[in-house]
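Here the complex is missing a single protein chain, while all its other protein chains stay put.
Right, subunit A next:
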């Protein structure tokens, strides 16, 4: 249920700027099916029944959201807490889902964005320092990291749009300047990587001393998979954040412990697979390692072509399709700059020609109009870059996308 990468317009795309008075939303009203949901989920987590947790997380939560919470938030955590023994960790997890649902379906207010940050801090602090004895499905753990980075990206974009800010919002922004602070975000991701010792685990695995990948990240010795897998996915998270900041070299360095030429846990969850390869490929493109990009995109585009039918019912289907299109656009750029058609699988090549054949012909001419096509494809397919620093609240900010696009065009001149 990770929100789309390109909700870069939180108040534009979803014009449901919801004030709680408009729709009859009572945060304290807990329908029977929600009570049943939390009670069962809580029990499954206590009993470490990963299969059941996954069913509830992946299916029930979405079904209930679609049916009953299309345009209102779920009941507040305070209302459901007593059904789950006021369990601190469960409440933090519930709240994370609560905010994620809000961000996906509704338009969060500034206060809600700040509260979500606070929740992540509390949740991550527990996971990093406490002794958590849970096993959670990989999908959930990936979604946590993915959503964390997405909300950071969303916040930076929100903050950069100074034009519509009320006095009240500016006061809040100044007061809570630690919320979604870039240092904080990076340090949490880094902390997961370090605390989990995931790099050492992966090293030891190469020598046959660990069963991490073989067990899909799960712990069959009575322990917990949460910290290890969060550490693993945080490496992808770091790659993504660095790409958003424009530091591709460091991004690739963060991903280095994961050998993408081998089977790995990043392949288990389709969202993580796509995020990893998309950002890896994009970073290589910006480092002018076009052949590397072509190779990796070729593999994953073929994979998506052959398996997308199995994801049709998934909540992530739209996302998968979108990333698929973006990678074809980037591939068109790479092939135009570095013709290596022999590296492409037949299917991928024919799809590429269908989508961008005509444009690629024009891109390979040494003319003025070629630049505008590169520009167009790049702007469509690149990550939505962010400005990590707080703006001068009196001045509007410059659009970063153009800067990166110009750098792709430079070698052509």
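The rule is simple: a residue touches a chain if its C-beta (ideal position, glycine included) is under 8 Å from a C-beta of that chain, and two chains touch if they have at least 3 such contacts; residues count from 1.
Here is the rule we use: contacts and distances are computed from a predicted model.
UniProt lists the omitted chain of the complex under the protein name "Eukaryotic translation initiation factor 3 subunit K" (options: "Exosome complex component RRP40", "Eukaryotic translation initiation factor 3 subunit K", "Cullin-domain-containing protein" or "Phospholipid-transporting ATPase").
In the complete complex, the residue from A:104, A:126 or A:182 that touches the missing chain is A:182.
Contact with the chain not shown here comes from a single listed residue; of A:90, A:248 or A:378, that residue is A:248. Not every partner is drawn; the one left out touches subunit A at residues 182-183, 186-187, 190, 245-250, 253, 286-288, 342, 388-389, 398, 400, 402-404, 407, 410-411, 413.
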